[in-house]
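The complex appears here without one of its protein chains, the remainder shown in place.
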Amino acid sequence: MISNLPIYLIALPLFGSAVLLLGGRKTDRWGHIFATLMSAASFGVGAYLLTIMLSKSNSERAITQKLFEWISVGTFKVNAGLLLDQLSICFVLLITGVGTLIHIYSIAYMSHDHDRRRFFAYLNFFIAAMLLLVLGDSYLNLYVGWEGVGLASYLLIGFWNQKPTYATAAKKAFIANRVGDMGLSLAIMIAFATLGTVSFAGVKEHVGQASTGALTAIGIMLLVAATGKSAQFPLQAWLGDAMAGPTPVSALIHAATMVTAGVYLITRSNFIFDAAPTAQLAVAIIGAITLLFGAVIGMAKDDIKKALAASTMSQIGYMILGAGLGPAGYAFAIMHLLTHGFFKAGMFLGAGSVMHGMNDEVNMRRYGGLRKFMPITFATFGLGYLAIIGVPPFAGFYSKDKIIEVAFNTGGIKGITLGSAALLGAAITAFYMTRVVILTFAGAKRWDEKAHPHESPFLMWGPMVLLALGSVSSGFLFTHGDALRNWLAPVVEPVAVHEAEVLSPAIVSILALVLVAIGVGLAIVKYLLSDVPEVAPKDVTVFTRIARRDLLQDQFNEAVFMRPGQALTRGLLTADRSVIDGAVRAIARMAVGSGNILRTTQTGFVRSYAMWIVLGAIGLVAAIWMVTL
Amino acid sequence: MNWLTMLMLLPLVGAGVVATLPKSNSAIARNAALATTIIVAGATIAMAIQFQRDNVDMQFTESYSWIPTFGIKYAVGVDAIALVLILLSVLLAPIVILAGWNEALGGRWSAKTFYILILVLETMMIGVFAATDVFLFYVFFEAMLVPVYFLIGGYGTGQRSAAAVKFLLYSLFGGLLMLVSIIALYVLSGEQGGHTFDTAALSHLKMSSMTQNLFFLGFFIAFAIKAPVWPFHTWLPDAAAAATPGTSVLLLGVLDKVGTFGMIRYCLTLFPDATKTFTPVILVLAVISIIYGAFLAIGQTDLKRLIAFTSISHFGFITMGIFAMTSQGHSGATLYMFNHGFSTAALFLVAGWMISRRGSSKIADFGGLQRVTPVMAWMFFFAGMSSLALPGLSSFVSEFLVLVGTYTRYPVAAVIGTLGIVMAALYILIPIQRALHGPVMPGNEALSDLNLREKIAIAPVVAVIVGLGFYPSPLLNVINPGAVHTISQAGYSDPLPQIDAKVGK
Amino acid sequence: MSAFTTPILNYSLLLPILIVLGGALIGVMLEAFASRKIRPIAQLSITFGTLILALVQVWRIRHQSSLTAAMGSVAIDGASILAQGSVLLIAILGVALIADQEHFTALAASLPGSSEERESIQSGEQLTEIYPLTLFAVAGMLLFPASNDLITLFVALEMLSLPLYLMAGLSRRRRLLSQESALKYFLLGAFSSAFFLFGAAYLYGYSGSVSFAGIREAVIGGSGNDVFLLMGIAFLSIGLLFKVGAVPFHAWTPDVYQGAPTPVTAFMAAATKVAAFGAMLRIFYTALANAYWDWRPVMTTIAIITMLFGSFVAIAQRDVKRMLAYSSIAHAGFLLIGVIALNKAGLDASIFYLLAYGVTTIGAFGVVTLVRDSTGEVTDLKRWAGLGKRSPFAATLFAAFLLAFAGIPMTSGFIGKFSIFSAAYESGNHAIVIVGVLSSAIAAYFYIRVIVVMFFNDPVEDGTTVVIPSILTRFAVTTAFAVTIFLGVFPAPVLNFITSTALLLR
Partner (left out) sequence: MNAANYLYVSALLFTIGAIGVVVRRNAIVVFMCVELMLNAANLSFVTFARINGNLEGQVVAFFTMVVAACEVVVGLAIIVTIYRSRRSASVDDASLLKR
C-alpha cells in the first residue's frame, strides 16, 4: 500500500500540467488554483510518506515502487521504478514545499499576465519532472527527469520569449544543459558496459568489482552532467541569462531546486565517487573554482537577479565542494542545499517583490532606501541575507561552516587549498550580499518618479515569510543531534572513523566570522558610507570590468565554440554544395559533356561514316590478331 | 489467410476504385483513398495481433512460383522488423492523406492521380518489406521509385523536376549496383545446388571473402544511398524540399527505411563475414552522418531542407545501431526506424502546414508563431522535441538504445555519436526560436491555427510518440527476439559487462 | 559430273518464308493492276493476312526442327522459329503503324516540292508499294536467322536490306532528309555487305565449305589457315555489327532513324535487330563457337564501347527519334552481351530481350508518329514539353516504354536486362556486367529526361498536338504497351516457352 504512493508525488502535478495544457483557455479562470492544489497535494503525499518513514527504523525506510518494465533489451533492463529513500524525501519535501509556496506567490505575481495558465502548467510540469529526477531508481529514470527539468527550465526562461533576448537565453540554457546531459548519457553507457546495469542498487552492488579507471570515467561524466545542470564551471554561463524568466521561476528552478540536481546526482552516486578518488577530487576542485567564480561575478553585478544568480552559482559551488569531499561531506552538501533552498528562494522572491513594486526595474543602482516602503520584503530578505553570509544561528552558518571545516579536514595541501578557497568565498559572499542589501534597501532613493514602490500583497509576502522562517531555523534543526547526518547515513554511508581534525570547529567558525565581518565592513564602507552612482562607473579596474562581463565566460564560449562552430557550419554548407553535391553534378556534367563531344563524330557526311567502318575493320582485324598472338 | 497478399492488393483495389471516379471531384477520390488506407491500416493491425512474438522465423509466409525459369518466387513473409516497418507504412499513409488534405490540388495533374500514386506506393511499401525473395524485393525496391518520382515531380514545389530526377537517378544507380550483386548471388546459387532467390537459402552460400566483400558493397551502397548515409545524401534535401509534405513524410519516413531495413535483412544475413570486415568503415560513415547532418541542419535557412538534414543525422544513428552488432543497438535501430517515421511525420506535417499558410518555407519568414497560432506552434515544438530525442518521448528510447548498444562494442563511435544529441538541441532550437518565438513577424499576423481535421491527423502521431516513449514494450517485445536472432546469425553476441568478463577469465 | 538431283525441300518448314514471299508478290501485282480505290485496303489486308498466316505456320511447326529443310541451307530449329515468330509479331505491329499512309509520299518518284507532288497528294492517289516492300524485307528477316550457310546468309541479308533502303526514302514530309537517309543507308549498307561478303570468302577459304556445319568442323579440326579464319571472322562480323548498329559501325543509325518515315523506323529498328541478332547468335554459337577465344575479347570490347557510346551520346540529343536511335545503339551493346555469353542462358536471354525490345520499340516509335503539328511529326524534344498534360494517353504510354528501355522493374526491359546480365555473369564475364549496369544507369538519365520534359515542363503553345490515333496505330501502341507490361509482370510463360524451345541445331 505504502509502496504505491510515491508515483502520486509525480502524477499529481503532471496531471495538473496536462489539464492546464490540454484544457487550453477554458481553464484560464481556475487553472492557477488547480495547479497550486496539485503541488500542495503532492507536498501532502510527501509529508505523509515522511511520517511513515519516520515510523520505521533507519535501515528500512527506503520505499521502492516498480511501475512497469520500461526498456528491456538483452541484458539492458530498466524498470520504470521509483526509489523513495532518506535522500530523496529531503528533495521531495523541498521541491513540493518550496514549490507550493512559489505557486502561491506566483498567483499574485503573475496575475496580470494573460498567459498565467500556461505559466502554472509549466510550473506543475517542472515539479513533476524534478520529482521524477529525485525519485527515479536508476540513472536512466533520473535522466528522464533530468531532461524534463531542463525542458521546463527552457520553457520558463523563455516564458516571455516574444523578447528575442529571452528566447536566446532559454536556448542557451537548454544547450548548456544538453552538454551536461551528454555527460550523463555517457556515464550511463559506461556504467552499463562496465557493470551491466544502470539502476542505483545494481551499480552500488557491483561497484566493488569494477576497475578504478572505469569508475573514474563514470565519475567524471557524472561531474560533467552536474556542471551542466548546476551551472558549475565550465558550463556555468547560462545561469545569469536564465534570469530572463519570471522571478518565481528563478526562485524555484534556478535557485532552490533544479540547479541543485547536480549535487543530488553526485551524492546519489556516492558509491562511485568513493571508489574513484580522482573523480572525487575533480568534483571538489570544480566546486571550489565555481564558488569563487560565482562570488567574484556576484561582486560586480548591478542587476539584482543576476547578483543573486551569481550567488547561487557560488553557493552550489559550496555544495559540490562538499559532495566532492567524500563521505564526510555528503550530508553537509545536502544540508547546505536544503538551507540554501530556503534562504535563496526567499531572497529571490524578495527580489521579485521589489521588482513588483518597482515596475520590473532590476538595476540595484536605481533602488535604494526601499526598506521603508517594503518592510516585510526587507525583513524576509534580511533574514535570508543573514543566513547566506553565515551569521549564527541562521541556517547558512551551520551548513557552510561545516563544509569549510570538512574541507580543511581532508588534510594536506588539498585540504588547505580547498578550505582556503571556501573561506575566501565566504568573505566575498559577505561582501556582495551586503552590497545587494545596502543598494536595495538602504541608502538614498535613486529611483525615478515613475516608480511607486509599495509592499506586495499577502499572497506574495506570505510565502516569503515562511521561507524566511526556514532560513532562520533550518540550520539548527538539521544539525541538532546530527539529525540530517544520521538520517542520510544509510544512503551515503559516512565513514565510521572520523578523520583527524586539522582545525577545530571553533577555529573554523571564528575564522569564517572574521572574514565575513571584513567582507561586510568593506561593503558598508563602499556602498553605505559613500554615494552610489545611478549609472555604473566606467573608470574601473580591469578586474571589475572583467567581473562585470561574467569573467568573460560568454566571450570564451563564443571564441572557442560558437565562432569555430559557425565557421565549420558555413564551411560544411559550402563543402556539401560544392564538393559532395558538386562531385555528383560534375559527374552528370561529364556525362553530358562527353555525350556532346562524342556526338561530333556524327558529322553527317557519309564518307566519314564509311571511314569509321574502315577504321573499325582495321581495328577489328588488328585486335583479333593481337588476341590470337 | 493470405494476409500479406491481401494487404498488398487492398491499396491496389483502392487505386482501381479511385481510377474509376470522376476527375472533377477530388473530394471523392480523397475520401476513397483515405478509406482505403484506413482499411489497410486496420487489416495490418489485425494481422499484427496474430504475430507470434517469440517466433523468429518468417511468419504469414506465402510462396508461389513466379518466374520458374530463374527460380524466382513470389514469396512474402514478415519477421519482427518487417512487421514493424509495414505497420509504420500503413499507419502513416492515412495520416499523410488526412494531413495533406489539399496537397493534391496544387499539382500538375488531378487529385485523382495523386491518390492513385499514393495507393500504388503503399502497395509497394508493403511489398518491399514483406518480400522474402531477393528478386521480388529488388522489383519493389526499384519500382517504388516511379510513383515517388511522379509524386515529387508532379505535385512538388520549387525545383521539383530536378529534385525528382536526382532522386530517381541516385536510387536507380544504387539499385543497379545491387542488381549486379543479386545476379552474382543468383549465379552462385546455381553453382551450389540450384538457382534461387530465397533469402534464407542465399544466406547459406559459400563465398570467398573477396567475393563476399564485393557483393556486400553492391548491396550496401544501394542501401546507403537509400538511407541515406554520408556521402550519398545530397539527393535527400533536394527531394524533401521539393516534395509535398505528405510525400516527404513517406519518403523520409518509410522509403528511406528500406535502406536501413535492407542493411539488416540483406547485408547482415547474406554476408556476415563481409559485414565484419566493413563494420569499422561503416561506423565511421555513420558517425560522420550524425555529425555532418547535424551541422548542415544547423546551417539551413529552409525549413524542409533542415528537416531533411536532421534525418540524415538520424539515419546515422540507425546505421550505427545496426552495425554495432549488439541486441541493444539492433533493437534500438529498429525501434528508431519506427519512431523516426513518426517524429519526422510530425515535423514535416506541421512544417507543411506552416509553409502552406505562410506561403514560404524560409525560416526567416516566420516569427512569433507561438502568439499567433499557439496550437500549431506547440505541435511544431513537440515534433522538435521528439526529433531531439527528449526523454519521455519515443525517440529517446531508441536513440539511447542505439548509443548504449554501440558503446558496449565501439565506445569511440558512441562517444562521438553522443555529440549528436547536443547538436540536435541546436538544430531544433534554432528554428524553433526563429519561427515560434520573438515578436510576430510581418506577414504572420493573420495565420490561422490548426483546424479540427489537422488536429485529428496529428493526434495519433502525438499519441504514438508519447505512448511509446513511456511504454515502448509492446514494440520492443516484438523486436527483441528478431534482433537477437539477427545478430546471432551474423555470428555476434552481446559483449559481457566488464565485470562479468573479468570473472569469465 | 554427278547427275542432277532434285533438291528435297521440306515445304512445311519453309512455309512461313514462302507465304510471306508469296504475299509480297501478290502485293506487287496488286500495285500494278488493282484500281486505286481498292488498292490501299487490299494491300493492307493482303499484308496482314500474309503475316498472320505465316505466324500461324510458325506456331504449327514450333516443335519441329530440321537442318535439311532446304538441303542444309536453312536451319529450322527452336532459335530460328522464335526469331521468326518475333519478327512476324513485330512486323504485324509495324504494319499497323505503316498503315497510316499519312507518313508516306504519294509518289516517290515525284520531285520534292514539285507540282507533280502536290497534285498526287491532292488527288489522293497514294502509291502503296510500301506493303510489298515490307513483306520482302520480312521474308529476308525470316530467312536471315535461319540461314545455315554463307550463301543463304548473304542473300537473306540483301533481301532484308534492299527493301529497307527504299522504305527509308518514302517519307511524305521532309523528303530531302528522307532521301538522304535512304542514300546513306544504302551506300553504307552496301559497303558493309561488301565487307561481309569478303569475310564470307575467307571463311570459305579457311574451311572449304560455305555451310556453318562445315566451318564448325574446320574450326574444331583446326587444320586450316588461321589467318583466313581471323580475317573471315573480322569481316563477316562487320556486316552483322553494321546491321545491329554496333559502334563503330553505328554511324548510319541515327541519321537513318531520324530521316526515315517513323513507322519504317519503328519496323526497321525492331525487326532488323531481331533478324540480325538471330543470325549473329547462330553464327557465333554454331559455326564459330569453338573459335570463341579469337572473337570473344574483341566482341566484348565492342559491346562495352557500344553500350557506353550509345548511352553517352543519347544524353546529348535534342531530337526524340535520334535519341531513340542512340538508345537502340546502346541496346545493341546489351544484346551483344548475350551473344558473348555463349551459353544456353545467353541464347534464351537474347531471344527474350529481342522480343521485349522489339515490341517496346514499335510502341515508342508508334507514339512518336502521333505527335504532330501542321507540317508533320514533331520530334524536337523541346516541343514535347507538357505532352503529359495535352495527351496523358500518349505520354503515359511513352513513359512506360522509356521505363522499359531503362530497365525499371515491372517492365519487360527489366526482365530482359536481368536475364542477359545473369547469363553473362554465369559465363564468367563479370566485367561486362558491371559496364552494362553502369551504362544502364547513364541511359536511365536520358529516358528520365524525356519523362521530365513530357510531364514536368509546362507546355509550349506552338501548335504541337497529339492526333487521335487511328484504330491500327492505337492497336499497335496499346498492344506494345500490354506486352511490355505483361512481359515485365508475368514473364514466366514466355520465358518458359523460350527456354524449352530455344535451341540451335549444329
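Going in written order, the chains are labelled A, B and C, and every chain counts its residues from 1.
Note that in this section a contact is a pair of C-beta atoms (placed from the backbone, for glycine too) under 8 Å apart; a residue touches a chain by one contact, two chains touch by 3 or more.
None of the values given here were measured: they were computed from a predicted structure.
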item	value
Visible chains in contact with the missing one	A, C
Touch criterion as defined above, residue of C:86, C:181, C:237 or C:484 at the omitted chain	C:181
Contact partner of the left-out chain, one of C:78, C:259, C:310 or C:491	C:259
Residue touching the undisplayed chain, where the options are C:15, C:166 or C:487	C:166
Residue, one of C:210, C:266 or C:402, that touches the chain absent here	C:210
Residue in contact with the excluded chain [from C:102, C:158, C:217 or C:380]	C:158
Where the unshown chain meets subunit A, residue by residue	599-600, 602-607, 610-611, 614, 617
Footprint left on subunit C by the chain that the document does not show	108-109, 111-112, 150-151, 154-155, 158, 162, 165-166, 169, 175-177, 179-184, 186-187, 190-191, 193-195, 197-198, 200-202, 204-205, 208-210, 254-255, 258-259, 322
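Assume only the chains that are shown with their structure count from here on.
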item	value
Which two chains share the largest set of C-beta contact pairs	A-B
Where subunit B and subunit C are represented by their mean Cα positions, the distance between them in whole Å	44
Intercentroid distance (Cα basis), subunit B paired with subunit A, Å	37
Two or more partner chains touched - positions in subunit C	445
Overlap residues in subunit B, where contacts from two or more other chains coincide	none
Sites on subunit B touched by subunit A in the complex	166, 170, 231, 233-234, 292, 295-296, 298-299, 326-328, 331-332, 368, 370-371, 385, 390-392, 396-397, 400-401, 403-405, 407-408, 411, 414-415, 418-419, 421-422, 424-426, 429-430, 433, 436-440, 470-473, 476-477, 480, 483-484, 494-500, 502-503
Footprint of subunit C on subunit A - complex, ascending	588, 591-592, 594-596, 598-599, 601-602, 604, 606, 608-610, 612-613, 615-617, 619-621, 623-625, 627-628
Complex interface listing, subunit B residues touching subunit C	65-70, 108-109, 135, 138-143, 145-146, 149-150, 153-154, 160-161, 164-165, 168-169, 172-173, 176-177, 179-180, 183-184, 186-187, 190
